[in-house]
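Every protein chain of the complex appears in place save one, which is left out.
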Amino acid sequence: MTPILETRNLERTFGAVVAARDINIRIGAGEILGVIGSNGAGKTTFVNMVTGYLPPSAGEILYRGSSITGKPTREIMRLGICRSFQIPQLFPEMDVLDNMLIALTIASRVKPALLTPAIDAGREEEALSLLARFGIERYAHQEIATLPQGVRKLVDIAMATVSDPDLLFLDEPTSGVSADEKMDFMKTLINALKANDTAVLFIEHDMEIIEAFSPRCVAFYEGTILADGPTREVLENRKVREFVIGSEFHRKTDKQAAPAAGNGAA
Amino acid sequence: MLTAVAIAVDGLGFAAWLFLSSVGLTLVYGVMRILNIAHGGFYALGAYTSAWAIGLYTQTGSTIALTYLIIPLAALAAGLVSGLLVERGILRFMYGRDEVLMVLVTYAIFLVLEDATKLIWGTDSYVSYQPAYWLGTIDVFGLPYTVYKFLIVGVAILVGAALYFALNHTRTGKLLLVVIEDREVSSALGINVTLFFTVTFVIGATLGALGGALTAPEISVVPGIGAEIIVMAFAVIVIGGMGSIGGAMLGALIVGFSRAAFVHLYPPAELFSIYLVMAAVLTVKPYGLFALSESRKI
Amino acid sequence: MTKSFDKTEWGLLLALPVLICLTFLLPAWVVNYIQVSLGTGLVALGVMIQMRAGLVSFGQGLYFCIGGYTAGLAGKFLGISDLFVLLVMGLLASVVIAFLLGFLLRRYREIFFAMLSLAVSMILFGLLSSTEELGSTDGFNLPQPTYLGWAPEGDLGETVLYVVTCVVTLGLALGLNRVLRSPLGYINEAIRENELRVEYLGTSAHRAVHITYVIAAAVSAAGGVLWAMALGHVDPEMTNWTTSGQFVFVSILAGTGNIAAPLIGTFLLEIVRVYAVEISPNTWQMILGTLMLLTIIFLPRGLWSLIASAKRKTAAPKASEIMEGN
Partner (left out) sequence: MASGKQAARSSAIRKSRHILMTATTLGLASVLAAAAPAQAEEGSVKIGFVTFLSGGAAGPFGVPARNAAELMIEAINAGSVPAPYASTGLAGKSIDPIFVDENSKQKNADYQKLVEKDEVDMVLGYISSSSCKAIAPEAEKAQKLTILFDCGTPQIFEEIVTDPQYTFRTGAHATMDNVAAARYLADTGAKTGSYAGINQNYAFGQDSWRDFSASMAQIDSNAKIAAEQFPKIYAGQYGSEISALLTSKPDVVHSSFWGGDMEAFVIQGSARGIFERAKVVLTTGETAMHRLGAQMPDGTIIGARGPHGDLAPESELNDWFRKAYYDRFGTLPTYPSYKMAQALLGVKAAADKAGSTDQDAVIGALKGLEWEGPSGKVSMALANGHQAIQGTAYGTYEFDKETGKASLVDIVRYDAECVNPPAGMNSIDWINSGFEGAKCD
């Protein structure tokens, strides 16, 4: 099976700091893949590079066999890749429905026509059904700024799926979701995505969720890939236990300080 | 050779004036994210207060030396009163509003200040040249320059240094830097942002007034002088990077030297030299020379 | 299903006969203020549609001036006085210049966009102010307009120009309303709120800004042509920052909620100014400033929110209306 995405020796440096090095990952069509690693390990940098937000310093990114290295984000998105964000990127002064309507209008690349408005009743139905898929249709008329973090995360993810991508990156989808809701949250999410046969790479700190939802797992450490393989093997890897899961445990006990510390590196 | 020297000295003198006129603007923007058009009003108030006070004082026939004390006092009085009135009376009810809306608010305040100045001092010009003359001139390669000009350069350096020291080496200043850097974190750290805003705004207003007060002896203080410096000050702080004190200094130097160069080498372009420089700098550095770092978004 | 016209557009269509009837109902001086307000109102509209994308142009006078000067130069050197030809020339000139400048300006946001647009407009101000052949800061006068070979004189000429101004202005406003409802309109709102997401939705924010910039320039230039023809005079003051500033203030004061807001706002501000000058010729700025402050304090979303809030009370908002109301 040819992979839908393949990266070869991907590298990104910020001045003297190496944020990512020798990243070689292959993702198959429809595959679900979890990524673990402490903050600053290079996970988001990797997603940023693949989605064109950060040009890689070296290496190559192949999507369906052809290079997308250095292409602008919008072109990569049009090829069928999309992502969600650790901090939801929404239109905060609008309500949820308007967020989705605008996203749909933009993503579907409606032809400009002077005689008909870009948004009509049909598009509104489409938006509502998308919201329903993620179970958040009841928030349709609430302004983003008034929503709890978990709902914002879902709107963010729902927005990433408006173009019906073949490959979706989810950056810490469960952060901000309360511990006892995480499992249900991921279930809704993965089911909604599986139904469309979307390949999903999600970054996650909760090992239980990784075990439950991703058959394969990649562990990042200090900008490199420490391990890549079936989830169980990776989680039992000695180095992974020492450098990744250990620090994960540490992170959980020290939740206040960690995000602030992590903000510095990309 | 003489031209080069003249460009250097003239540029420095002009830059000092620009820096004094714009540093308050960049400080207020950095801390409060308000692009304060009323800054021009504070400048005018400072100039009028200083010219008027010097005029009253020199009529008594006492020594000119004391006028150098009157100037900062006039600036302090003008900045304190008007700054407090504007911040406590109007602005504090509008915090959190859109940045663009705040520009309109400060524009409205500026209009009111302009006419208030006219009501207080009338439309006749005020001249208070005594402090600028009293110190005499010194020759630089045969070109006479007033000592007062160098005094202004000195004050500009002093103000810059004082601000730098206050921001980087005092507790309050460091906290202020935190506010400039990240306001959400700053309120989480328990910083009294409201108090900081008031203090910053009053300091900004006083600095604007100081710019006017120091300039008053060199010019004729007339209605409309406030409007003239607004765009110039905006250009300086945009070139330097909004909210950066060092940026304002660098921006003032760049604008000052380039204007002096245009005047000496190609006078017709002086009219829009500042805009040429601004367009050129922004083309190369879209956020100005010392842009405040954006906190990471994703 | 969608109606062919929304409420705003019906309003604009209805406004046309009303405005034309006003020439016979209101005294000429009020009509005159309406006429010049339509001209400058178009520029405020240009500012407003950019504001919907979060861009504040502090140099929109540039295109106001380009429109006016194109008409003036064509009249002075080519002897053209046909209003429609002048309008087309003004539009062409502004579109070409905006298209080129757009490559630079589309990279900028917030204050940097504002200051760079200001810088560009002030460079034109400087150039015109030092061109003695064009009357320097005194400017020069324009010919009486003709219309496809017809040259009405006197009062008839005034009325015809007024009617044409109304038709062109409302026509352009109608067109702009369509732009706001088009994908571009929504992309712009999205850019204002979160540009990063726009890119991640697969479209170019730069391109959208560029197109918007050109459209705004064209509309402003049309305003410049109409205003200059009504006045019979152009001078570089048209591209001075104080002029551009007024357009911005009108747009903020009126609100960006509706296409009609800047047009009405321009007229209201003009009338307020006239009465402020009448009441107190020496301190009218103070009155104007105080009124502005009061408006902002009580109506932070602009004068239009008066009308919008009245509407909201009567009916539950529909999605598309909410967006217009934003």
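Here the chain labels run A, B and C in written order, and each chain numbers its own residues starting at 1.
We take it that contacts are C-beta pairs under 8 Å (C-beta built on N, C-alpha and C of every residue); 3 or more make two chains touch, one makes a residue touch a chain.
If you're wondering where the values come from, they're calculated on a predicted model, not measured in any experiment.
Considering the whole complex, the residue from B:Ile71, B:Ala132, B:Leu176 or B:Met242 that touches the absent chain is B:Ala132. If you put the missing chain back, the residues of chain B touching it would be 2-3, 6-7, 9-11, 13-14, 17, 96, 114-115, 118, 123-125, 127, 129, 132-133, 137, 143-146, 148-149, 215, 217-225, 227-228, 259-260, 263-264, 267-268, 270-271. Where chain C meets the missing chain, the touching residues are 26-30, 32-33, 36, 40, 129-130, 132, 135-141, 230-233, 235, 237, 243, 246, 268, 270-275, 277-278, 281-282, 284-285, 294-295, 298-299, 303, 305-306, 309-310.
By definition in this document, only the chains that are shown with their structure count from here on.
Measuring from the average of all protein CA coordinates, the nearest chain centre is that of C. Rounded to whole angstrom, the centroid-to-centroid distance between chain B and chain C, based on C-alpha atoms, equals 33 Å. Here the spacing of chain A and chain C, counted between their Cα centres, is 43 Å. Of all residues in chain C, those that touch two or more other chains are 196. Residues of chain B found to touch two or more other chains are 297-298. If you check the complex, the residues on chain C that touch chain A are 1-2, 4, 6, 175, 178, 181-187, 189-190, 193-194, 196-204, 319-320, 322-323, 326. Chain A contributes residues 51, 72-75, 77-78, 82-83, 89-95, 97-98, 101-103, 105-107, 109-121, 124, 159-160, 162-163 to its touches with chain C in the complex. The residues of chain C lying in touch with chain B in their complex are 51, 56, 104, 107-108, 110-112, 115-116, 118-120, 122-123, 125-127, 129-130, 196, 241-242, 245, 248-249, 252-253, 282-286, 288-290, 292-293, 296-297, 300.
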